[in-house]
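For reference, the structure is listed below as structure tokens.
Apart from one protein chain that is not included, each protein chain of the complex appears where it belongs.
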Amino acid sequence: MQPVAAETTAAVPDTTPHPNYIGIWGILFVLTVVEVGVAFVGLSKTVTIFALILLAVWKALLVALYYMHLRYEPGRLRLLAIAPLPLAIILVVAVLTEF
Amino acid sequence: MDHTASVALDPRRPMPGMGVYNMKLGMWVFLLSEIMFFTSLIGAYIILRFAHPDAFAEPGEVLNVPLTALNTFILICSSVTMVKAFAAIQQGDQAGLKRWLIATATIGALFVGVQAYEYIQLAGHGFVPAVDAYAAEGRPLYGATFYTMTGFHGAHVTIGVLCLLFVTWRAFRGKYTAQSYGGVEIVGLYWHFVDLVWIILFTIVYLI
Partner (left out) sequence: MQSTATMDAPLHWAGHGEPQSFMRRYIFSTDHKIIGIQFLFMSLLFLLVGGILAGIMRWQLGYPSQPMPGAGVLPETMAVDGIILPEFYNSAVTMHGTIMVFFAIMPLLVGVFANYLIPLQIGAPDMAFPKLNMMSFWTAAPAGLIMLAGFFVPGGHAAAGWTSYPPLSATPEYSGVALGQQLWLISLIILGFSSLMGAVNYITTIINMRAPGMTWFRMPLATWALFITAILVLLAIPILTGALIMLLFDQTIGTSFFRADQGGSPLLWQHLFWFFGHPEVYILILPAMGFVSEIIAAGSRKPVFGYHAMVIAIAGIGFLGWIVWGHHMFQSGMNPTLGMTFMATTMVIAVPSAIKVFNWLATMWRGDLHFHVPMLNAIAFVAMFVIGGLSGVFVASTPVDIYLHDTYFVVAHIHYVLFGGSLFALFGAITFWYPKMFGRMMSEALGKVHFWLTLLFFNLTFFPMHQVGIGGMMRRIYDPTQYEFLAPMAPTNRFITIAAFLLISTQLIFAFNFIWSMFRGKQAEPNPWRANSLEWSVPSPPPHGNFPAMPQVYRGPYEYSMPGEREDYMPQHVPAGMPASSPTPVHAG
């Protein structure tokens, strides 16, 4: 139909790197268990929240970088993917100062 | 259109652009808007909870954390099967593609099922989104934000399962090859994104 987009990824088999998906799955599983542990082990509220956010971001990064292959995409696509995050943070943080 | 004053030109390709094909770029652009959509729902929850800490329960007080932790694990499993399907078709492994796609759709449907079970359980304990039921204990905000966030995530998973079924059907008709796997890749991107949102939701809603 329409022309194939510019420089479609040279998707010859085997050129896309395939990291150890099962290994990452294992890490995600362990991190989930650690998360639940941290939430109920009875640390102080601040430490718990900080640790949980750190773990969640870690897991999210693993999914984005390896399962969504962001790690192997062109840098401008990576830039595009994180573009809305500053806006999201600005919104929530600015409104939080109001309450 | 036949112009006599034609100028000889090398047939050239368009400008380089993003370096990925249109559908993939389109999916990524769409996911950006999804980030903002979930920002509005999750942001509303964070702000309301910050403003009225008393209106929300401590983790595990109302919600069934072990069940949801299991469900989180289920969704993560579906992500790994999805990426396995993608890896299979990139190597031209048709049987592997079908196997992993079916696994992904099944595990995704299982996630929705567990969530439905969780909702029924919670509603049975009187935890509902509307004002009246839980108002006695002064927590109408908790129900409203909880069901809106997890509900819209559940809707996304459901749509994802439907898309996966469509892709599976196409896979059985042999529509994907080692050279042409766009449909598998973009449904995968959507699926992993939904998984990623759940990772954030699980932490913020159930554990903090």
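As written, the chains take the letters A and B, and residue 1 is the first residue of each chain.
Following the convention adopted for this analysis, contacts are C-beta pairs under 8 Å (C-beta built on N, C-alpha and C of every residue); 3 or more make two chains touch, one makes a residue touch a chain.
If you're wondering where the values come from, they're calculated on a predicted model, not measured in any experiment.
Set against the missing chain, the residues B:G60, B:G96 or B:G183 yield one that touches it, B:G183.
Within chain A, the residues in touch with the undisplayed chain are 1-12, 84, 87, 90-91, 94-95, 97-99.
As for the chain not pictured, it touches chain B at residues 1-3, 5-9, 11-15, 17-18, 21-26, 29-30, 32-34, 36-41, 43-44, 47-48, 51-52, 55, 129-132, 135, 138, 140-141, 143-145, 148, 152, 175, 179-183, 185.
Quick note on the criterion: only the chains that are shown with their structure count from here on.
Centre-to-centre separation between chain A and chain B, using Cα means, comes to 13 Å. Listing the residues of chain A that touch chain B in their complex gives 2-9, 11-14, 16, 18, 21-22, 24-25, 28-29, 32-33, 35-36, 38-40, 48-49, 52-53, 55-56, 59-60, 63-64, 66-68, 73-74, 76-77, 80-81, 83-85, 87-88, 91-92, 95-96, 99.
Looking at the complex, you find that chain B touches chain A at residues 13-22, 24-25, 28-29, 31-32, 35-36, 39, 43, 46-47, 50-51, 59-60, 65-66, 69, 72-73, 76-77, 79-80, 82-84, 87, 90-92, 178-179, 181, 188-189, 192-193, 195-196, 199-200, 202-204, 206-208.
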